[in-house]
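Every protein chain but one is kept in place in this view of the complex.
Moving on to subunit A:
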Amino acid sequence: MTGKKILIVDDEPNIVLSLDYLVRRKGFVPLIARNGMEALSVANEHTPDLIILDIMMPDIDGYDVCQTIKSNPKFSHTKIIFLSAKSRPEDISKGLSMGADKYVTKPFSTKQLLVEIIELL
């Protein structure tokens, strides 16, 4: 399981900070992107195994990133977890309808998130 690449996409540096540490600690290779555009180019370059994706971002939002990734056969094995502060039921069902594998709301529990990540990989 170690060595798998996890792309962290969030425009909030302090959240990236915690996620980066968490992922690295468990032996995954973290990749960082601070907005949607960056996320797509990093993903293209490294083909991550999993993407932790924020929804509200300044340029391309998480929904679009998710759809773009999921519609590309190159990423057929790439899993996506939405990590968003949007917590209404309709937000969650919208996120899942975009093809994401999991939807975790902020503030999240590190342990829970880790369980979801391991489950997916």
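Keep this in mind: contacts are C-beta pairs under 8 Å (C-beta built on N, C-alpha and C of every residue); 3 or more make two chains touch, one makes a residue touch a chain; residues count from 1.
We take it that contacts and distances are computed from a predicted model.
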Complex member absent from the view - protein name from UniProt, among "Cytochrome d ubiquinol oxidase subunit I", "histidine kinase", "Sugar ABC transporter permease" or "Extracellular solute-binding protein": "histidine kinase"
Absent-chain contact - pick from A:6, A:19, A:98 or A:117: A:19
Contact residue for the chain not shown (choose from A:47, A:72, A:93 or A:110): A:110
Footprint left on subunit A by the chain that the document does not show: 11-12, 14-15, 17-19, 21-22, 25, 56-58, 61, 85-88, 106-111
